[in-house]
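Once you've had a glance at the structure underneath, I'll fire off some questions.
All protein chains but one are shown at their positions in the complex.
As written, the chains take the letters A, B and C, and residue 1 is the first residue of each chain.
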Amino acid sequence: MEKTTASLEEPDVSIYASDEINTRLTPDEKIDFYRQMLRIRHFEDRSLHSYQQGKIAGFLHLYSGQEAIAVGAVSLMEKEDQLITAYRDHGFALALDMGMNECMAELYGKITGCSKGKGGSMHFFAPDKNFWGGHGIVAGQVPLGAGIAFALKYQKIKGCCLCFLGDGATNQGSFYETLNLASLWDLPAVFVIENNGYSMGTKIERHSIGRPLARRAETVDMDWDMCNGHHLYEVRAKIAAAIKRARSESRPTLLEISTYRYRGHSVSDTGLSYRTKGEIEEYRKTKDPITLFYNQLEKEGLIDEKTAKDIDKVTHKEAEDAAKFADDSPNPTTEELTRDVYWEEDHPESNTSEGTIFFE
Amino acid sequence: MEKTTASLEEPDVSIYASDEINTRLTPDEKIDFYRQMLRIRHFEDRSLHSYQQGKIAGFLHLYSGQEAIAVGAVSLMEKEDQLITAYRDHGFALALDMGMNECMAELYGKITGCSKGKGGSMHFFAPDKNFWGGHGIVAGQVPLGAGIAFALKYQKIKGCCLCFLGDGATNQGSFYETLNLASLWDLPAVFVIENNGYSMGTKIERHSIGRPLARRAETVDMDWDMCNGHHLYEVRAKIAAAIKRARSESRPTLLEISTYRYRGHSVSDTGLSYRTKGEIEEYRKTKDPITLFYNQLEKEGLIDEKTAKDIDKVTHKEAEDAAKFADDSPNPTTEELTRDVYWEEDHPESNTSEGTIFFE
Amino acid sequence: MPVIHYRDALNAALDEEMTRDDRVFMMGEEVAEYNGAYKVTKGLLDKFGSQRMLDTPISESAFSGLGIGAAMMGLRPVIEFMFWSFTYVAFDQIFNNAANIRYMSGGLVNVPMVIRGPANGGTGVGATHSHTPENYAASTPGIKVVCPVTPYDAKGLLKTAIRDNDPVCVMENTLLYGMTGEVPDEEYLIPLGKADIKKEGSDISFIAHGRAVITCLKAAEILEAEYEIDAEVVDLRSLRPLDEETICASVKKTNRVVLVEENKPYCGTDAQIAYIIQDKAFDYLDAPIKRISAVDAPQIYSPVLEKEQIPYPQRVVQTALSIL
Partner (left out) sequence: MPVIHYRDALNAALDEEMTRDDRVFMMGEEVAEYNGAYKVTKGLLDKFGSQRMLDTPISESAFSGLGIGAAMMGLRPVIEFMFWSFTYVAFDQIFNNAANIRYMSGGLVNVPMVIRGPANGGTGVGATHSHTPENYAASTPGIKVVCPVTPYDAKGLLKTAIRDNDPVCVMENTLLYGMTGEVPDEEYLIPLGKADIKKEGSDISFIAHGRAVITCLKAAEILEAEYEIDAEVVDLRSLRPLDEETICASVKKTNRVVLVEENKPYCGTDAQIAYIIQDKAFDYLDAPIKRISAVDAPQIYSPVLEKEQIPYPQRVVQTALSIL
């Protein structure tokens, strides 16, 4: 990973650095956030490489550039908090501490993948880590997120659901229906728009009108806020406030986090037909979340080039090992085709149904 | 039709009476608005009676109480303006000067009905009168309304589409998707929420949060306004402004008109399990649009009890005659079942298709 | 045995299952305070409170998806659609999310959810409100589908559906809500995938689901009375899983079969049943399999014509006679 230095124009983030949610962090925790972001970056780079090698099929939506959001958000989650997102899901999976092996193997379509190779890049799941996917249909996960929050409230569990979507996804009706419902029913949900400025090749100006997008919440009396996605501390501060609102008041929030994706929409898109190289480079130079956080930690005297290099090496190796693991793993067998379709078929001991369930 | 006197608390509507859009009206035009509202009221009463006689099947959503909206809106339409609404469509149909005969016959399911008895109460159409339905799926007509506006703009026709929906319909995603699209694409549309306070048996407080509903437009940078639906002059003034915006700036508007329905949601609903008789009577006493307009015309010296009684008689008779016409009309024949499914099958002379299109 | 209405049988199923398992809750338009558009949920708000009986806005996509999310977390939502027609605005949630999430998670997640409501024509509500999408539902792997026709079946199948760990579509019928039938006081369950022979016979098999079963029973009566023909009426009850055994056994016995459904013909459920029969009982067929479906057009409003559009006993009789 190249490291670049943030430009001088960068706004002062010390207000967020001195936010209690961040001051209470131990040095180890902070270093670990850095590690996690790098881990995501390396995983994505490695998966891109594997795709180019022909090891991965279908879509591959990379999270590179947006790492501070997933890492910042997940760092705030407590035992009962849940998370759901769209198809750009590797960053969240890794931040939630899923193993690179199972993630990479999923991309390779192997039986050792987190979904046994059945879901692919867009459909990662890890319920044991409170991760509910990984969803391919734009905004299709938003009502689900409300349902997860509903389930917490129904069971009187103090927790919330963090539900992520893109800027383009705000144009789906189900997003808006859910905003009304979540506010009307006081659901403990945090809806986060990761606004990376583009819906595939369509710049935000051409896909939606009215700014900020988060203000969409105002009309349903929902709290909302804006956030810079390249500052991990700011992400933590803003999401913490929303989580608190959810947990203590059972009220939802709509948070819009500005961010950027370095890569094309999916790997088949160069990402250069609708934006300039300069635009990408500018972000990389001035707003790369990993670089910015390095600078911050350096200022705090917690990191130096040597430590960074070590972390870089370890996470890079983790990704390489994962690729090897995936490569060496077996494909699912033919019988897997009709497993995991019905819970009852997978549990013959408690299947009360009769008759034919699979047809030819 | 009983006539009641408006209570003294009624706000002064003279500002709207003196609006140019209303001052330019001739006495005959004003009297005709009164007649049109009565015409709708009588039609609805007669159709309810026919329903109770078992002459009408399915649903019957009556417009009684909301007449000033349809009559006011339609009175502003010029040659190229178009209109579309939901299933509570009789009032619009009649205001657009559809004959009571074809409307009543449609309710009776007769071949002489406006849709040959194929659509029923919820699905009236009269393209020759710029009326595009009559739509049964809540908010399903809203994108269509945008499409009609789009077609005008595409063909560089100066005109607009008036698109009506209920308060409950604002909770459908397609409504919100359309707001964004109409504003983004500068469509000459006027979206009107007829807020009668209920979505079936669900009071507005229980189905949506955030007031006024019209403010939903703000987040997509669309102009919006509020309006009292019981004052015909106010309805005209507010809709006229929106139409002007559509025609001259090609910009959409969202208008929320408060109104009330006297009857149950559809005829099978008494309308009394979720609201009190008192609530209904209060509206009838203080806000009945026909009574209020009578009082206004009386103040203007344009109407007296005798004239009103004559109009009452004529419109009442028109409804009675329509019921007789419908009763006497033949049912569609069996062949009608598969007519009007495909344009091409209905026009064998220009049908280029081969093969089987209807199956058994 | 007590004789009760179909709607009350459904109500009893809901009541019992909500009593039994407090993870079960209900959502839908007008299900709570209004007691349901067809009074199927009458009294349940009073009994279970507004935490478990939820009136929704007209946001089918959002509340279906909300149900899926809650089910993933282990709750057991029962979602009422006022009409199955309205699932068209929630189609993606039901037939993409609910159907596929288990598979895409490699079996880590399951969606124990019931979606129920009427799916029928015959009441003069026109094309937008008269869909019979049981074929769409049954064609979707990951989804189960039942279509009860008697109060007894309605109660037993709905109870089983609620206990099922996969998404189950329960397709009811507004014309059946007011019908009566025997329902025992004791608790019982009906397994999914078990057809029921509603009338035994030896000359010809009528195979049907939903209200078409009643049409077949009437046709069988006419055939018996007027032609001395003894028809068997097989009620599929469950479309997925499907009781192929009972179907084939009946055909092997009678060698002639008429399939009757109220759905439109092209790719209706009976197209699939016909394929199965000709595949598994080819040598037993003495005549082509015949189908009777709704006349192939959008549902008409005209009450007179709608009666002709939907299969009626005489049509079944005539078709039966044509292959006997």
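The rule we apply is simple: a residue touches a chain if its C-beta (ideal position, glycine included) is under 8 Å from a C-beta of that chain, and two chains touch if they have at least 3 such contacts.
Please read these numbers as outputs of a predicted model, since none were measured by experiment.
K.L.:
Touch partners of the unshown chain, restricted to the chains that are shown, please.
P.N.:
Looking at the entire complex, the absent chain's contacts are A, B, C.
K.L.:
Of B:Trp132, B:Tyr294 or B:Phe325, which one is in contact with the hidden chain?
P.N.:
B:Trp132
K.L.:
Considering the complete complex, identify which of A:Glu20, A:Asp128 or A:Glu360 is in touch with the unshown chain.
P.N.:
In the full complex, the listed residue that touches the missing chain is A:Glu360.
K.L.:
Using the document's definition of touch, tell me which of C:Tyr103, C:Tyr152 or C:Phe206 contacts the absent chain.
P.N.:
C:Tyr103
K.L.:
Specify the residue from the set A:Thr85, A:Asn130 or A:Asn171 that touches the hidden chain.
P.N.:
Considering the complete complex, A:Asn171 is the one touching the chain left out.
K.L.:
With the missing chain put back, which residues of chain B would touch it? List them for me.
P.N.:
82, 84, 113-119, 123, 125-128, 132-135, 137, 140, 142-152, 154-155, 161, 173-174, 177-178, 180-181, 184-185, 339-344, 346-347, 352-359
K.L.:
Residues of chain C in contact with the chain that isn't shown?
P.N.:
61, 85, 88-89, 91-92, 95-96, 99-100, 103-104, 126-128, 131, 135-136, 138-142, 240, 264-272, 274-275, 278-279, 282, 287-291, 296-298, 300-301
K.L.:
What residue numbers in chain A mark contact with the hidden partner chain?
P.N.:
Chain A touches the missing chain through residues 57-59, 106, 109-110, 115, 117-120, 122-123, 135-140, 168-169, 171-174, 199-202, 206-208, 273-274, 331-332, 334, 336-338, 341, 358-360.
As a working rule, only the chains that are shown with their structure count from here on.
K.L.:
Can you tell me which chain lies farthest from chain B, using the average of the Cα atoms as each chain's centre?
P.N.:
Centroid comparison gives A as the farthest chain from chain B.
K.L.:
Per the centroid of Cα atoms for each chain, what is the distance between chain A and chain B, given in Å?
P.N.:
46
K.L.:
Go ahead and note the Å separation of the Cα centroids belonging to chain A and chain C.
P.N.:
Distance between chain centres: 40 Å.
K.L.:
Of all residues in chain B, which are in touch with two or more distinct other chains?
P.N.:
Counting only residues that touch two or more other chains, chain B contributes 171-174, 206-208.
K.L.:
When you check chain C against every other chain, which residues touch at least two of them?
P.N.:
Residues 57, 59, 61-62.
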